[in-house]
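A single protein chain has been omitted; all remaining protein chains appear in their positions.
As written, the chains take the letters A, B and C, and residue 1 is the first residue of each chain.
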Amino acid sequence: MLAENSYGKSGIRLVKILRGGDRHDFRDVTVSVRLEGDFAAAHVAGDNSAVLPTDTMKNTVYAMAKTHFDRDIESFGLLLTEHFVRNNLPVACARVELSERVWVRLTVEGRPHPHAFSRPGEERRVARVTRTRQGAIVESGLEDLVIAKSAQSGFSGFLRDGYTTLRETDDRILATSIKASWTYAGAPEDFDRAFQEIRRTLLETFATHDSASVQHTLYAMGEAVLKDHPEAVQVRLSLPNKHHIPVDLSLFGLENHNEIFVATEEPYGLIEATVRRS
Amino acid sequence: MLAENSYGKSGIRLVKILRGGDRHDFRDVTVSVRLEGDFAAAHVAGDNSAVLPTDTMKNTVYAMAKTHFDRDIESFGLLLTEHFVRNNLPVACARVELSERVWVRLTVEGRPHPHAFSRPGEERRVARVTRTRQGAIVESGLEDLVIAKSAQSGFSGFLRDGYTTLRETDDRILATSIKASWTYAGAPEDFDRAFQEIRRTLLETFATHDSASVQHTLYAMGEAVLKDHPEAVQVRLSLPNKHHIPVDLSLFGLENHNEIFVATEEPYGLIEATVRRS
Amino acid sequence: MLAENSYGKSGIRLVKILRGGDRHDFRDVTVSVRLEGDFAAAHVAGDNSAVLPTDTMKNTVYAMAKTHFDRDIESFGLLLTEHFVRNNLPVACARVELSERVWVRLTVEGRPHPHAFSRPGEERRVARVTRTRQGAIVESGLEDLVIAKSAQSGFSGFLRDGYTTLRETDDRILATSIKASWTYAGAPEDFDRAFQEIRRTLLETFATHDSASVQHTLYAMGEAVLKDHPEAVQVRLSLPNKHHIPVDLSLFGLENHNEIFVATEEPYGLIEATVRRS
Partner (left out) sequence: MLAENSYGKSGIRLVKILRGGDRHDFRDVTVSVRLEGDFAAAHVAGDNSAVLPTDTMKNTVYAMAKTHFDRDIESFGLLLTEHFVRNNLPVACARVELSERVWVRLTVEGRPHPHAFSRPGEERRVARVTRTRQGAIVESGLEDLVIAKSAQSGFSGFLRDGYTTLRETDDRILATSIKASWTYAGAPEDFDRAFQEIRRTLLETFATHDSASVQHTLYAMGEAVLKDHPEAVQVRLSLPNKHHIPVDLSLFGLENHNEIFVATEEPYGLIEATVRRS
């Protein structure tokens, strides 16, 4: 009667200072660990003999970060999952998710400072490594990258029914918060460079696309990633439509030529799709 | 190259006052609508002719709430999905999620007031209806129901490795925030009563179970639902372990007999499982 | 050049289990401590010799909770501030804020369970104790108590200018989240009972008042507290106007007799006032 099940530790907050002499790097990653396997005795009989405590997972992340976290989050995730699958007999599958917040150097008198940093934004770089006895799958991605364009965006020619009141427009703000993830045909030589290049493709495509809808731009972004990055085999994009509503100022004797908007949080459109090599 | 995709409107905030003469009911539901189907032309060619605007979905929820929302959220979800599948040719699947916050009557001079209410908590009753041309599946559930027990809970006899430092205990606080969902063999006669009875089973089992672990109590809760409610065919439970850490007071000459704890948010264990009729 | 300054620890999460044999109580309080006094040397010269670490404040809260927290949060705050003022020479003023989330017993087979609890809501009971060498002031209150009424509420006859488009109404939802605090002429015999009675007065007045505006109902609530509770000398109320906007359904051939509303978060009105004995 016990079907799918998993357990693990979430919200493991790791900061590592990489000390290259006087010049430091500041890494800030939140890690979660999930294990699947034969844990029926714990559920059914209260027998914990196969259950590695989630507290141990947390300790493992900190300890292995000391010795093994000096590069990208994907490489660290590969090591962590290997540890959990190799050393833990009941485990059939280990999944590690890593979410990194980027800190950048402060500038002092025009030069980057060696040990002072700011965390500019909400954007997070993410990786998910899923490993079974057969091997590991790496997904790389980003989340909460908030962007907007104020031209080259419309929405018209749509389906109408008795509840449709939306007006067609050839000029609207298109604003979203990108959540994107992708997989590679094999491990790229350099996860950092692959990430930066795919991120740039996503942003440049968003900026320059002549958008007929969120769907249209989403697909263009996914297609561009696959076209420009042969190592990527599929891209998943989740784009909320963060609506900006033009304010009717005619009551006050003013014309609003798409200048004044209300930014809204709710309700919001949500467009999701996977673009894959055929 | 376009693979899985969907779109819809989320965060549709609906309040309905049901006016039974002077006695009102106050219903507060957040709705999301998701459609899947053949939307390739919109993605690939910017052709919106098959795309019903998400703004229309919002209008539909409000308009249909006027005429059709007078009972449980499951029934309203069944109607909404039927509308979207029946009237919208490109749609292969419509999914509507409803999340209700309960408002209760204020008491004045010992009696329930006819039109004044309070919203006591974070707990939400939820329903998800997924409909294809073949039929509809209803999932009922609840989220964010925060509970704790301060006795009959331990964690010992677990697997250890070189990173294990956790001490065994036969007395710890077990605190969680229940996220549960279940499906029925067929539509129950009364969704409200079924919900209330399953909710009660979950809480009573949590309270009275002699817990060897979160897994152990999770399974007992799922098993009790299936045992006591023949109409339920499977239960999915997601239970974060909201850790309460005993404070070491010995440095101050005090003994802490499991009285004083730090409530923590991060990191947290997360235990998830589905219990299904065999 | 150093003017007003203070320091302290916030977000001290304290849970205490009061063990009365098999019957437990579950207390959940977040505490903050702030000290003011002569800390100029720390600021100006980096001399910490007068600075008690905020980590020590945290330890003090946990240690004193073991021996002294068995009643209301006001009494605990009085003890904590006394400790910080008495034992800490540079301190001119200590302020302790306590915010309690209420846990209630789960019901099993119709009876309250001795050691299983749920946390029903967002509402918090709060206390702030401010102590100088001259004495202590206690403020009691509550926050995040969300309430609404669906009748006996209008808004009309208001001032208009060239930017006014709001329509008058004699029937609107009045919804708010009460933030209230009050002071006593002297310490009441029983802080718990005083709190419960004032809370009831606030809710009953809200429910039964014939509201011409949020201001009108706010004042009625404050006035009722002063009238019914001679020990209270002033009440401060902060009431956001959580707007519920009727949906125009006429486009769909439906009339909305104040039944269907959009609940909104932003923007919101905010009405604040103190009512004091003359």
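Convention: a contact is a pair of C-beta atoms (placed from the backbone, for glycine too) under 8 Å apart; a residue touches a chain by one contact, two chains touch by 3 or more.
If you're wondering where the values come from, they're calculated on a predicted model, not measured in any experiment.
Trainee: Taking the full complex into account, find the residue in A:71, A:86, A:113 or A:160 that is in contact with the omitted chain.
Mentor: Touching the chain that is not displayed is residue A:113.
Trainee: Which residues does chain A use to touch the chain missing from this display?
Mentor: Against the missing chain, chain A presents residues 13-19, 22, 24, 26, 28, 59, 62-63, 65-67, 103, 106-109, 113-123, 145-152, 173, 203-204, 206-208, 244, 247, 249, 252, 254, 256-264.
Trainee: Residues of chain B in contact with the chain that isn't shown?
Mentor: 162-163, 165, 251-252, 264-266
Trainee: For review purposes, identify every residue of chain C that touches the missing chain, sorted by number.
Mentor: Spelled out for chain C, the touching residues are 1-13, 32, 34, 39, 42-56, 58-60, 63, 87-88, 155-161, 163-166, 211-216, 218-219, 223, 226, 234, 240-241, 265-278.
Keep this in mind: only the chains that are shown with their structure count from here on.
Trainee: Can you check how far apart chain A and chain B are, centre to centre, with Cα atoms defining each centre and the answer in Å?
Mentor: Centres of chain A and chain B (C-alpha means) sit 25 Å apart.
Trainee: Taking each chain's centre as its mean C-alpha position, how far apart are chain A and chain C in Å?
Mentor: 37
Trainee: Can you list the residues of chain C that touch 2 or more other chains?
Mentor: 252, 264
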